[in-house]
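All protein chains of the complex are present and in place, except for one that has been dropped.
Lettered A, B and C in written order, each chain numbered from 1.
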Amino acid sequence: MKPNLLSDENVIITVAITGGAHGKWSNPNLPLTPEEQAKDALECYDAGATVCHIHVRGEDGLATADLNVYNKTVRLIKERCPIITQIGNGIGARVEYGVKVSKSGRRYGQALKMATLEERLNLLNISPQPDMFTINAGTFEFRTNMRGMETNSLFNNPIDFNQKYVNGCKKIGVGIEIEVYDTSHIANIMDLVDMGVFEPNEKLHFSIVLGIKGGAPATVRNLLNMVDLLPEGSTWQVVTIGRYNLRTTMIAMCMGGNIRTGLEDTVYYRKGELVKNNAQLVERMVRLAKEMGREPATIDEAREILQLKK
Amino acid sequence: MKPNLLSDENVIITVAITGGAHGKWSNPNLPLTPEEQAKDALECYDAGATVCHIHVRGEDGLATADLNVYNKTVRLIKERCPIITQIGNGIGARVEYGVKVSKSGRRYGQALKMATLEERLNLLNISPQPDMFTINAGTFEFRTNMRGMETNSLFNNPIDFNQKYVNGCKKIGVGIEIEVYDTSHIANIMDLVDMGVFEPNEKLHFSIVLGIKGGAPATVRNLLNMVDLLPEGSTWQVVTIGRYNLRTTMIAMCMGGNIRTGLEDTVYYRKGELVKNNAQLVERMVRLAKEMGREPATIDEAREILQLKK
Amino acid sequence: MKPNLLSDENVIITVAITGGAHGKWSNPNLPLTPEEQAKDALECYDAGATVCHIHVRGEDGLATADLNVYNKTVRLIKERCPIITQIGNGIGARVEYGVKVSKSGRRYGQALKMATLEERLNLLNISPQPDMFTINAGTFEFRTNMRGMETNSLFNNPIDFNQKYVNGCKKIGVGIEIEVYDTSHIANIMDLVDMGVFEPNEKLHFSIVLGIKGGAPATVRNLLNMVDLLPEGSTWQVVTIGRYNLRTTMIAMCMGGNIRTGLEDTVYYRKGELVKNNAQLVERMVRLAKEMGREPATIDEAREILQLKK
Partner (left out) sequence: MKPNLLSDENVIITVAITGGAHGKWSNPNLPLTPEEQAKDALECYDAGATVCHIHVRGEDGLATADLNVYNKTVRLIKERCPIITQIGNGIGARVEYGVKVSKSGRRYGQALKMATLEERLNLLNISPQPDMFTINAGTFEFRTNMRGMETNSLFNNPIDFNQKYVNGCKKIGVGIEIEVYDTSHIANIMDLVDMGVFEPNEKLHFSIVLGIKGGAPATVRNLLNMVDLLPEGSTWQVVTIGRYNLRTTMIAMCMGGNIRTGLEDTVYYRKGELVKNNAQLVERMVRLAKEMGREPATIDEAREILQLKK
């Protein structure tokens, strides 16, 4: 699939308001509780976002698989505004401290405890039903700097699990967003097409995720190569984690892609300046879209493009 | 040379205010006379441009090689503001009508009459001396739509001629901008390095020109490939002619490149809306630069980067 | 169009037996007279070549536009064997000596005198009719080392001329091979498609020419980029001039392309060892094809693939 530098299609702006790992220590403006998330979702909707990508947190502020929290968060968001709700099926990682013990008995280090595959499948039972779920198209070691310390964990996404997840989404009639973190992940998805999990000409919705340690670095060539590998007729957005976020997002929007922003992806608005709130990031993207002759997609347009039921 | 998505270097904004071919029939706001050009140059300087790329016009509004007009234009611009003056050494093409005669005797068509190599070399005698000259790194058939008719002409840039031009520029101590319109043109420049015309580690200043019929089309892959082929330590900007102008320019700025805008490159501000004046285009670029954390370079900074004498 | 690393299609081997510029000073085994060319064509046919790319020479051994020589050469080749005859429409360049005079009156240098557009169009009258003509998809300065001296000349291929040539070929029912020397040349051909000179889904036959000074350098990335830019359904071969010839040809054959070899493209069999005769180069290509599970195409297969009349 080729980038289209002339595209004037309305751009679907997704905002990933919270994320599944970092906490208020990274940015005190990160929304954690269902109420905080619903407030940010509404502000972002008002600013022009059409999709809200959701991870939820427990009372300790860390990622949780607790369906009650998911239910409440989705419900509150839906009560506030018609923004499309999208659940990241990785749930997230709980930062655990003192989990390693050296030979001498010294406790040190921290680890990320990832959600189990069962917990992740269980998200399909969230009620009220969200509009979309995100699947992650490959397994890799997710490495991230958390509280100033390199922290690694296995992000396990076996193809059997993804097959089950896609089948589950299709059964309950929700949309699917596919996150690919490297070349090989796109090939994994093509294998799912070959296996009949996706239909031969099914319109797929990809997120090209760049800049996570363990995944493909955020470079223009990586972005371009991955766009070129997508099956014809797909939609795509770029998701860039960290300091490359703004530039790759602008480039993607120039190339006719959709985009994602939000405090999950970047806690800095610009070098040395923390983001005030998610809406601030959405507003910048709307300004940039308008400068290049694109408008933010409406909810109805996005539902049509993403093939979501009305 | 790799793109740098984190570059926060100040961006050199060049404005090509007039161009060498189209006329007020394309956009009535195109500055043609020395006075009009000086006015636009000043407005662009005030808006944040640091380099003014110049082609001049005769009394009939068409491109001319007349040194008097060049002298007057450069002088008037220099009187108004300290913007860096850069002369496009192609001069331009005069549109001629009725130049073809069919077998039946019918006169039809139009042609572009290009300046001769002698006229182009003669630009080195412009007085007051401009700051920079542009060389074009390869020969190709320049095809353009002029007054609604496809109009072709040979843009002749033999390597011997370029060698002479570079030597001429070095002799009088002016800066050189190198326009490359395809992969092969970069190889031509590497040959000039091998021939000793440029020094082995000389810092070169490239314009990657995209979107002209006869040159490389304006695609992200072409842009990226050409950036990767530039010798380490070069500076570069993208110059895109026509409707791809805005998007590729934004992408180049994201990638850490410098940029060029102006009525030579695009007569439309956006689809269906003519540019009001050159400054309007510069202002947009300044807004976009600031959004991504870059500032327009000052004259002094640009003179240092482009290695121009003070 | 994507490379196909699994292709086991028979490979069309074209042999360019003579070329239009260098002489026996480069390699004494270069066939020049009609008789020498016919002998080489037969040997190459016996070795597995299916297409013979032809430039002819006058009695002085230099390129000529003389139709008598063309007629005789084509006739002799056709008498010897059914190899497909393909005329390079550039004709070639006559090396001229002492053509430059310095200011002090010193004669120096040499030049290549290229055939005129009229002479080139006249090739359509060769009798007996050859099977194919080669068009060159763009204008550039052809630079080559001739007798130890860098020698440059304009290789003029205006789009109007190519339009006429394609129309001429179609009128007399001969096949067309399209030589592209850089990215922009492929765009020129796409413009001819847009202009209706080629039909929208016409199967086109491309030669990606690499390694000529003035054209794209012989790199894997350039080859790959140009293959990717070709319209779906095309056939392609790589033509590499000079020392990169063997490697890029092998790579093209691996990628499912057709290939060209011959003394026009390389006078060395390997570093420091002159080619003995054209058949030696064909034999190596046949060995390599067989190693990778491909067979040389037969004349009938090649005529079908290249859509030549029977």
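Please note the rule applied: a residue touches a chain if its C-beta (ideal position, glycine included) is under 8 Å from a C-beta of that chain, and two chains touch if they have at least 3 such contacts.
Since the structure is predicted, the reported quantities are computational estimates derived from the model, not experimental observations.
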Partners of the unshown chain among those that are drawn: A, C
Residue among A:F140, A:Y165 or A:W236 that touches the chain left out of view: A:F140
Candidate in contact with the missing chain, chosen from C:I172, C:M195 or C:M292: C:M292
Residue in contact with the excluded chain [from C:I176, C:M250, C:L263 or C:L306]: C:M250
Chain not shown, touching residues in chain A: 138-141, 143, 152, 154, 156-160, 181-184, 187-188, 191, 213-217, 221-222, 225
Residue ranges of chain C at the interface with the undisplayed chain: 2-3, 5-6, 8, 218-221, 224, 228, 243-244, 246-248, 250-251, 254-255, 270-271, 284, 287-288, 291-293
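Here is the rule we go by: only the chains that are shown with their structure count from here on.
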Farthest chain (mean CA position) relative to chain C: A
Interchain centroid distance [CA atoms averaged], chain B/chain C, Å: 35
Junction residues of chain A, two or more chains touched: none
